[in-house]
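Heads up, one of the protein chains got dropped from this complex, but the rest are sitting where they should.
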Amino acid sequence: MVARRLAQGIVHGCIVLIILALLLPVLWMISTSFKRPTDLFAPGLGLLPPRPVLTNYVLAWSSYLLPTWFLNSLVTALCITAGQLVTSALAAYGFARFPFPGRRFCFLAVLGAMIVPFQVTMIPNYILIANLGLLNTWGAVILPNLPSAFGIFLLRQFFLTLPQELFDAASLDGAGIWQTFWRVVLPLSRAPLGALAIYLFLGAWNAYFWPLLVLSQPESHTLPIGLRSFLDDELGIQWGQLMAAATLASLPALVAYVAAQKQIISSFVMTGIKG
Amino acid sequence: MTSRAWCSSLAKMAGRLAVERRARRPRAAELPPLLFIGPAASLLLVFVYWPLIYTVYLSVLDWNLISPVREFVGSANYRLLVFEPIFWIAVKNTLIYLVVLVPVELCFPLALALLLQSVAERRIRAVYQALIFSPTVLSFAIVCIVWVWMFNPLGGALSRLFRLVGLPAIAWLNNAQLSLWAVVLVSAWKVFGYNLVIFLAALTAIPAEYVESARIDGASAWKVFRWITWPLLGPTTFFVLVTTAIFTGTQVFIPIHVLTQGGPYNSSTHLIYLIYQYGFQFFQVGAASAASVFTFLGFLVLTYLQLRYLERFVHYGR
Partner (left out) sequence: MRRTSGFALFWILSICVMSWLFVLPVGRSEAAKAELELWHRWSGPHQEVLREVLKGFEAKQPGIAVKEVSVPGQYVDLMQKVLARLAARQNPPDVLLPGYNFLDYTVRELRPIPIDQIGGTEAKAVYARYVPSVLRTGQIDGKQYGLPYALSTAVLYYNPRLVEAAGLNPQTPPRTWAEVQTWGEAIKGKTGKPALYISNVDTFLMQSLVESAGGVMLSNACPAFSTTEAVAALEVWRRYYQDGLIPRITYREAEQSFMTGDLAMFATSIMHLRGWTQQAQFPLRVAHLPRFGQRSLKVAAGGAALMVLARTTERQKAAWELLKYMTSEEGMRIWVKTGYLNPLQAALPRTEGQDPAYDQFPNLVGWVSWPGSRGLEVDKRVLDWRDKILLGAVGAKGGLEAAAAEVSPLIPGCPR
């Protein structure tokens, strides 16, 4: 019995240690954000701020363009998520329900698009966006990200599981193709759509590479790009302020996570296992 | 080139619609799928497939993105890359990232998931899982900025911990031997939670009766894992493998860009980072496109190998 307890204790101990290691950067970020500049390099373990202050947060909010960056990130992430959901749901329905000639080929093409890494197509996309005059606008970030091959794939898998009787019943009631989609299929798809929405939103919110290329003006930056530009600051990096800004930037994700972690985790699992 | 691209894709769509209308026989079955698939398909065409072709076109040019003059140089860009030592360093590093991260991110999350499963209390397990998964929802770039501070040899967390146990503080990011491993460490840290959660979900899905009946028959924990758990995890393992491999191909750009910028002297660079450097730091579009073509071919080979050889695992469990 004692051996059992001991074993359990060791298991918990190991897990807690690993969790601490995993969370160390987050804890360190928060701890630094409350430190005074002179305490940043003070000797000792320094895991907790010896004399905590709030000035870093005040400075971060006022001297970095955080509010603008928040807005940019929010708008682009929302538009991308909405666009991806809409186009993917439509396309997935088309692939699942209509046996048109060349369907198999088209679907393979969609799968092919999934494995093409963004960096391989970035230069022509950049040229296209530049020629459209969209650089440094929301459109530059949103437009190339409107389609989601992954979303099409996932939703098609789901639509394929819907029983034929459902559609037979709907057409008996006189529902057309669009009615069936809008009134019958979509309401049933709340779960995968919700999961996909969360997954896509997080991906869009945290996007880095493409916004880095197309957003060069500080006012148009999204959160990750804006913060990264402060690593090049001339005066030397103000770590306290930068960590405060990083904490503020991570706050929405963290708050949403604390509130809805079950849904978020299950959305990732669902999009993974089904995929 | 751009207005031509738009016109051509619009023309393609118009052409398809025209074909539909001409076939007056209301093959009404053909119009709706077109309208459903149309938006996504045309977007994918414009932003994924056309750029692929255009990249190949750019790779035979000598162009700096700015001047109206674009010189055709044939295979000069490809030859330039093949004889460029930095290109091969990037290839080597890309393979290192792949070969190190994939097994590590398979074994350790799986091990911890198994450990986590043995925790009896469901609520504590949920709390642990939630905590472990949290790095996944954070922005990778923002977190890398925190890591730059963590790696700081004077005031960063890692140096302080090292000093606590008596080790000298290491300057990770300016050390040619260690910079690549710093990137590996940060990447491993980021992916860990996601892989663990996937494995945990899959483990929970394994019917308990299998394990119990094996136990009753006297099988040891290892035997249970080897003959029941592992085969049933086949599809999941395959999925984790593929997603981690894709991660090392694409997402690794972020820690490289934030932490080391490929340095010192290209010791932590990557094919994707090289494309970015050639394209947007040196403005040599031809070389960047040639590198893109090489990278894409590499990806294709990798995907093919995965599908061909690893799919066995997927069927093993059946």
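Note that the chains are named A and B in the order they appear, and that numbering of residues resets to 1 at the start of each chain.
The rule is short, and it goes like this: contacts are C-beta pairs under 8 Å (C-beta built on N, C-alpha and C of every residue); 3 or more make two chains touch, one makes a residue touch a chain.
Since this is a predicted model, take the numbers as computed values, not measurements.
Chemist: Check the options A:V53, A:V86 or A:L162 and report the residue that touches the missing chain.
Modeler: Per the contact definition at the top, the residue touching the missing chain is A:V86.
Chemist: Would you mind spotting which of B:N93, B:S134, B:N266 or B:S289 touches the chain that isn't drawn?
Modeler: Of the candidates B:N93, B:S134, B:N266 or B:S289, B:N266 is in touch with the missing chain.
Chemist: Residues of chain A in contact with the chain that isn't shown?
Modeler: Chain A touches the chain not shown through residues 38, 41, 72, 79, 86, 126-127, 130-139, 142-143, 146, 176-179, 182, 216-220, 229-237.
Chemist: On chain B, what residues meet the omitted chain?
Modeler: Against the missing chain, chain B presents residues 31-32, 35, 38-39, 64-66, 152-155, 171, 173-176, 263-266, 280-284.
Keep this in mind: only the chains that are shown with their structure count from here on.
Chemist: Just the number, please: Cα centre separation of chain A and chain B in whole Å.
Modeler: Roughly 15 Å, centre to centre.
Chemist: Touching residues of chain A toward chain B in the complex: what are they?
Modeler: 8, 11-12, 14-15, 18-19, 22-26, 28-29, 32, 40-42, 44-47, 86-88, 90-91, 93-95, 97-101, 103, 106, 109-110, 113, 115-125, 127-128, 131-132, 143-144, 146-149, 152, 177-178, 181, 202, 205-206, 208-209, 212-213, 223-225, 227-228, 231, 239, 242-243, 246, 249-250, 253-254, 256-257, 261-262, 264-265, 268-269, 272-273, 275
Chemist: Which residues of chain B touch chain A in the complex?
Modeler: Per the touch definition, chain B meets chain A at residues 1-3, 5, 29-30, 32-37, 39-41, 43-44, 46-52, 54-55, 58, 65, 112, 115-116, 118-120, 126, 128-143, 145-150, 152, 154-155, 157, 160-161, 164, 189, 192-194, 197-198, 201-202, 236, 239, 243, 246, 249-250, 253-254, 257-258, 272, 275-276, 279-280, 285, 288-289, 292-293, 295-296, 299-300, 303.
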